[in-house]
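Only one protein chain is missing; all other protein chains are in place.
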Amino acid sequence: MKITTFIGSSRKDSNSELLADFVTKDIDHQKIHVRDLFIQPIHDLRHDKDGFQVVNDDYDTVIKAFLESDLLIFSTPIYWYSMSGIMKNMIDRLSHAIRDTRFPQLKEYLQSVEAIVIAVGGDKPTIKGLPLIQQFHYIFDFLHIRFSTYILGEGNRPGDILQDQQALAQANLINQRLKSLK
Amino acid sequence: MKITTFIGSSRKDSNSELLADFVTKDIDHQKIHVRDLFIQPIHDLRHDKDGFQVVNDDYDTVIKAFLESDLLIFSTPIYWYSMSGIMKNMIDRLSHAIRDTRFPQLKEYLQSVEAIVIAVGGDKPTIKGLPLIQQFHYIFDFLHIRFSTYILGEGNRPGDILQDQQALAQANLINQRLKSLK
Amino acid sequence: MKITTFIGSSRKDSNSELLADFVTKDIDHQKIHVRDLFIQPIHDLRHDKDGFQVVNDDYDTVIKAFLESDLLIFSTPIYWYSMSGIMKNMIDRLSHAIRDTRFPQLKEYLQSVEAIVIAVGGDKPTIKGLPLIQQFHYIFDFLHIRFSTYILGEGNRPGDILQDQQALAQANLINQRLKSLK
Partner (left out) sequence: MKITTFIGSSRKDSNSELLADFVTKDIDHQKIHVRDLFIQPIHDLRHDKDGFQVVNDDYDTVIKAFLESDLLIFSTPIYWYSMSGIMKNMIDRLSHAIRDTRFPQLKEYLQSVEAIVIAVGGDKPTIKGLPLIQQFHYIFDFLHIRFSTYILGEGNRPGDILQDQQALAQANLINQRLKSLK
């Protein structure tokens, strides 16, 4: 099982990355820090007569990771009750990617993929993070990606997540399942 | 009443901008196209020993608009069931702005402001746009901004919004109220 | 177009009923006050070896109204952020009704039906009523009923709804559409 984790935080050693690391502990996987990629915001040209234009940035890295993975883990801090802006820009570009003639297999390929969401925030994440989970559900539903599970963890200061016993237990459970699938 | 509309679309003459224009029709206001501003993503340094650093971009334009307005209208296309990435990056930067020593009055000022959200999407926006509305509610609640109303409109192709009678009726009603407040 | 409105309030002249009356003004329809029916709570016997048993109450009135209608309007006060308990008991019994051998056509018939939801509450209904709307969406989605629109109105004391301009405008718009369909 090939796994890619996308890290949406703007800071090193973020709580969301720490929690993602528990999920993939001792499991072979690649990790992509979205903050290290140069990704242009979407320019919505779906209805333009010339359609989408080639964008000169690092987004192909994202598409290639999608096409190489059986499991995509989206790990994001909860900024203002939703995913970070840099991760959102990455998601937005999917509108272009699934129409990109250089990757005609992408849309169909995604239908065989599993997704997990990990989100960590400081203001009642298990309640106020629910709209974010609903959005990811709609996103995956649109793409026919199987949304197997998610974790909403609590943390503000670096390392806080280590105190969230429920989030750690959920991460450990997923980790065990993923190991058994290897 | 001073009004600023933030337009979150990536394209000209977007449905969300059209709908916002109905809301502000014949009313003095300023309009800011987020896509025309250079806004860096947030770098979360809340817990860094040196705190946030000055960022060299156009974000001061946003802060100044906040500080000059009685009503903020956030108009965004619904991209993947939430606000556009460029608008999200703008929102994310609030974490820095409300701690920016150059604008010590910002946080308190916002408590006197009213906000309206306009969002237009193509995939059942009055249902699938609800998590977005809940998020804006949490955002405004955190900042003690008064969230007076919102419109969820339907549109995909340019101009589609002109067929959404309910959205237009809501826009018209808000427009009348704003006019009466002048 | 045959219309049935279900009134879920426990009191006469409730705000939710008033608002429903605007929607059906000058349009032929039947109105069912759920509080006047004797409806037993569901006894979930889906997995019992003998299955569901005949229940001796007024629920057939509900089923017959379903089978006679092209449009179902569910009008409920928002009690504790969801529909009233008496309306919920009515909804719960659908689990039995769609398996009731006396009405084998019910499940298929519902797929041709349109539904509208009207809900009125006192505590920020346009925000805190959203989970209720999402639940109705899931209910209708499960039954393949077309959920055309909804109104979330504000009101606490009897008659309050008459002050909610937006809700009245929405009701009027629906009323016009329904009249044009006659």
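A, B and C are the chain letters, set down in written order, and residue numbers restart from 1 in every chain.
Definition applied: contacts are C-beta pairs under 8 Å (C-beta built on N, C-alpha and C of every residue); 3 or more make two chains touch, one makes a residue touch a chain.
Remember, predicted model here, so these are calculated numbers, not experimental data.
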item	value
Interface partners of the hidden chain - shown chains only, full complex considered	A, C
Residues of chain A (touch criterion as defined above) contacting the omitted chain	126-127, 130, 133-134, 137, 147, 149-150, 165-166, 169-170, 173, 177
Chain C, residues in touch with the chain not shown (by the definition above)	9-11, 14, 35, 41-45, 47-48, 77, 79-86, 88-92, 94-95, 123, 128, 130-132, 134-135, 138-139, 142, 156-158
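Criterion: only the chains that are shown with their structure count from here on.
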item	value
Label of the chain whose CA centroid is most distant from the centroid of chain C	A
Numbering shared by both copies at the chain B-chain A contact, with half separating same from different	same
Angle, in degrees to the nearest 5, of the Cα rotation that carries chain B onto chain C	180
Between chain A and chain C, centroid-to-centroid distance (C-alpha), Å	38
Chain B-chain C separation of Cα centroids, rounded to whole Å	34
Computed distance of Cα centres, chain B from chain A, in Å	25
Set of chain B residues in contact with two or more other chains	130, 134
